[in-house]
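Only one protein chain is missing; all other protein chains are in place.
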Amino acid sequence: MAILVDEKTRVVIQGATGNQGRFHLAQMLAYGTRVAAGVSPGKGGQEVEGVPVYDTVEQAVLHHGVNASVIFVPAPFCKDAAFEAIDAGLGVVVIITEHIPVHDAMDIMAFARQRGTVVVGPNTFGVISPGKAKLGIMPAQAYAPGPVGIVARSGTLSYEIAAALTAAGLGQSTVVGLGGDRVAGLNFVEVLKRFEEDQATQAVVLVGEIGGTAEEEAAEYIKGMSKPAVAYVAGRSAPPGKRMGHAGAIIERGRGTFEGKVRALEAAGVRVATLPWEVAGLVEEVLSGGGPAGETGPETPLDGE
Amino acid sequence: MAILVDEKTRVVIQGATGNQGRFHLAQMLAYGTRVAAGVSPGKGGQEVEGVPVYDTVEQAVLHHGVNASVIFVPAPFCKDAAFEAIDAGLGVVVIITEHIPVHDAMDIMAFARQRGTVVVGPNTFGVISPGKAKLGIMPAQAYAPGPVGIVARSGTLSYEIAAALTAAGLGQSTVVGLGGDRVAGLNFVEVLKRFEEDQATQAVVLVGEIGGTAEEEAAEYIKGMSKPAVAYVAGRSAPPGKRMGHAGAIIERGRGTFEGKVRALEAAGVRVATLPWEVAGLVEEVLSGGGPAGETGPETPLDGE
Amino acid sequence: MKLYEHMAKEVFGRQGIPVPPGRVVTTAEEAADAARELGEVAVKVQILAGGRGKAGGIRFASTPEEAGRVAEELLGTEVRGLVVDRLLVEKKLAIDREFYLGIAVDGAARRPVVIASTQGGVNIEEVPEKLLVRQTVDPTWGLMPYRSRQVARRLDLEGSEARQFSQILVRLFAIFRSLDAELVEINPLALLEDGRLVAADGRLNVDDDALSRHPDLPRVEEGTETERRAREAGLSYVELDGDIAVMANGAGITMATLDIIQHYGGRPANFLDAGGGAGVEPMARAIEILLSRSPRALLINIFGGITRCDDVARAILKVADARGGIEVPLVIRLVGTNEEEGLALLKERGFEAYRTMEEAARRVVAAAAAGNGGDDSGHTRR
Partner (left out) sequence: MKLYEHMAKEVFGRQGIPVPPGRVVTTAEEAADAARELGEVAVKVQILAGGRGKAGGIRFASTPEEAGRVAEELLGTEVRGLVVDRLLVEKKLAIDREFYLGIAVDGAARRPVVIASTQGGVNIEEVPEKLLVRQTVDPTWGLMPYRSRQVARRLDLEGSEARQFSQILVRLFAIFRSLDAELVEINPLALLEDGRLVAADGRLNVDDDALSRHPDLPRVEEGTETERRAREAGLSYVELDGDIAVMANGAGITMATLDIIQHYGGRPANFLDAGGGAGVEPMARAIEILLSRSPRALLINIFGGITRCDDVARAILKVADARGGIEVPLVIRLVGTNEEEGLALLKERGFEAYRTMEEAARRVVAAAAAGNGGDDSGHTRR
């Protein structure tokens, strides 16, 4: 078991003939991911690493029954590519591309919601279910199969933490990158819900950072979760940020700070690491029954189902 | 029983303070329709015929639980009014206004579909379930309660036919005006489906006209209906119309003519009247077991449930 | 409102759809000048009707002199019943293949529909269904590039052709939406010998109901003088070739009235829908317009809903007063809202009215055949 992607996921790579697309298509194939097709407008009929390339996602669905996409196309064309994938009925669309205009991102999310498609990203490292499927650009050697679900806003920091868990013998069920942009598809809560329902996941690690209110919302949800959670939040030393005008301040209304996030998480029973390399130790503790620190923790057994 | 609207329907009139809105609000009230509120931006706080007027549909829903709207606002503002009604979650939106730009109509229908709202019209006389509720501008004296469902594209012609039925002692379950515009909400098939399921309806009358392919699509559906159908189609004498360029001809591909429509309806077992005043006689026949003419008629008993 | 080819192409060009270089001319001299600038040219009559090629409305010229001569021959003639008062002189294209590309409103789908074929040109209406690509477009998000690539793919276009086609389709859809078009059409969309795709013809019909949103578009009048007068009065009026003038209220009932007249052997002179609750003034105007065409008889068929029978009566009396009587046999059928008042007003002045369409239709057909409405109107023919 895993969430979002597994060994049955049939993947199409959009932007398969570009430098990034070509390189990571090969890496995903090498990992064992079922990459069935590539799409690059105007390049239909070519092959990349033996994988057939089409002009449209529609054809990749028709000929290969693909049900997930990883998008590498340049930012100006990304909205079109994402709409194409969503319109083609794919279940999961992972957008690696960064610097997508935020209004394009809002449009993509509105359309995905209308169609019931799960979007991961943009500006994400992707999703990996170790040993099963890798849809993204993360370094494969940092991961191993196991009971820990990781959900992170940032890439390299989560590689670091995953690698430390792996080194400590704590493999992962699935690792999900939400992406670094303000408007993204999946959020913490939506991923945590899936981990809560996933039999293979016994504990979750949340890698957050300052800004926005996603961690606070995650904390709300975690209060009702049966599985233990560990978190690390980056940005403690950041100076009071450059504000987005009054509207930004009004939206967040005092939330979004490091202290606020840590307080909310701890109040929800999450063990919050002060330094990134302490995460592995905390996960070990909660898996061996150390349990959550807060008073609002779950009443069900802590080491899963 | 009836379809779409009945004595429980709670109605809001949009454009209630205009000439048309004011006049027909009074007429609908007089008929016994539960007109609970009016909406006219900037006129909130006024009353029309003792019915309170609000600035927004949202307020009419909040204060009166309205679930259907009749729109009389001028064409340039109609898209906004229809979106407001749909967004407020009303189940039925009747658009009386004519001359709505066709692109606005397409937008309205797309939004209504996303939200699951039934739109009647635009450019319709409305919907009446005789003795229960009247949402529209039809002359009340033409109708009486009874077993015949009428669905029509045009107003006056259907008043004529309804009045003849009423005079012949054949009352109506519900009479629905689809509206005269190319892009409309409900179509023949959607109304026929409702009549087929409605216990109070024992026979249906379809009042069509040349152009478009709605009558042909209706004929397809009628093939599987259990209830008998009578039709009148206007436009037999019309000269070959001014065509909408090649695209129009390609869309219809030889359908849309008087002969094509009559042929399709007769093939589906529909009794087609040559002259409007023959409709009542044909309805009498089918209700007394005369049955449909075609070989593809239904196998279930003809005089309904 | 239909735009002339040259206007449609101007819009296309502004939106980045390739069109041939050309100039609109109204004299032979201008045509020759244009050809001097453009080289070998096509000279195309600008009329609001299709099929002008087959009707001799498109000619070619190799020299300025020939262009002038051809223009001379075309200007002032009638092509498909329409007087030619302007020509489009265009650089002649070296066409390899002709595609078809159109966007229209699909009433059944309640959406725009793209129709395309690689077998375009004059016989597009006979192209077999399997060579046509139809794709309705959800107006919610418009036609995004991927959809146009799907259309190109289904047409089996590749490489540069697919790329050009997709770009043209995206732009054509933007025009369709932003200008409230009922129809935009490029036929043929010409694939030139040098590999470029060019709009060799252009059609753009704008929704009359949305014209007020487009003050910058040129205004093009269509129809006969009488049809224009009727349109200005807010009436829906079409001339037919019979001799019985008809006014009714509502498109369906008007159509049905014509059908019934024909059923009884008469020939309707027009379609005039005075529906939608018109008042005395517009209805009087309508009757005046009908009489101005000198029919053999006039039928007024009203089932009053929003339309009030007393208003109808007043309109009739107003016209009778203004003209000193109605000069042709007038048959009236009047029922519905305020029926009693209307009938009383008419009776006072000697007009009778029927209660059923059947009687009224039979009577007007008989009156037209006899050249006399007799005892109904109480008025003599002119």
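A, B and C label the chains in the order they appear, each numbered from 1.
One rule holds for everything that comes next: a contact is a pair of C-beta atoms (placed from the backbone, for glycine too) under 8 Å apart; a residue touches a chain by one contact, two chains touch by 3 or more.
Keep in mind that this is a model prediction, so the values were computed, not measured.
Novice: Determine which one of A:Met109, A:Val176 or A:Val230 touches the chain that has been left out.
Specialist: A:Met109
Novice: Thinking of the whole complex, not just what is shown, which of B:Val12, B:Leu29 or B:Val57 touches the missing chain?
Specialist: Per the contact definition at the top, the residue touching the missing chain is B:Val57.
Novice: Thinking of the whole complex, not just what is shown, which of A:Gln46, A:Thr213 or A:Thr257 touches the missing chain?
Specialist: Only one of A:Gln46, A:Thr213 or A:Thr257 touches the chain omitted from view, namely A:Thr213.
Novice: Write the list of chain A residues that the hidden chain touches.
Specialist: The list for chain A reads 75-76, 98-107, 109-111, 114, 125, 137-139, 152-160, 163, 180, 182-184, 187, 207, 209-210, 212-214, 217, 232, 234-239, 243-251, 253, 274-277.
Novice: Even though one chain is hidden, which residues of chain B still touch it in the full complex?
Specialist: Answer for chain B: residues 41-42, 44, 55-59, 77, 79-81, 83-84, 87, 107, 111 touch the chain left out.
The criterion applied here is as follows: only the chains that are shown with their structure count from here on.
Novice: Taking the touch definition from the header, please name the shape of the chain graph: line, ring, star, complete or other.
Specialist: The chain contacts form an open line.
Novice: Using Cα averages as centroids, what's the distance between chain A and chain B in whole Å?
Specialist: 50
Novice: Determine the centre-to-centre distance between chain B and chain C, using the mean Cα coordinates as centres, and give it in whole Å.
Specialist: One centre to the other, that is 27 Å.
Novice: How many angstrom between the C-alpha centroids of chain C and chain A?
Specialist: Here chain A and chain C have centroids separated by 56 Å.
Novice: Which chain C residues reach two or more other chains?
Specialist: none
Novice: Note the residues in chain B that touch 2 or more other chains, in rising order.
Specialist: Those would be 114.
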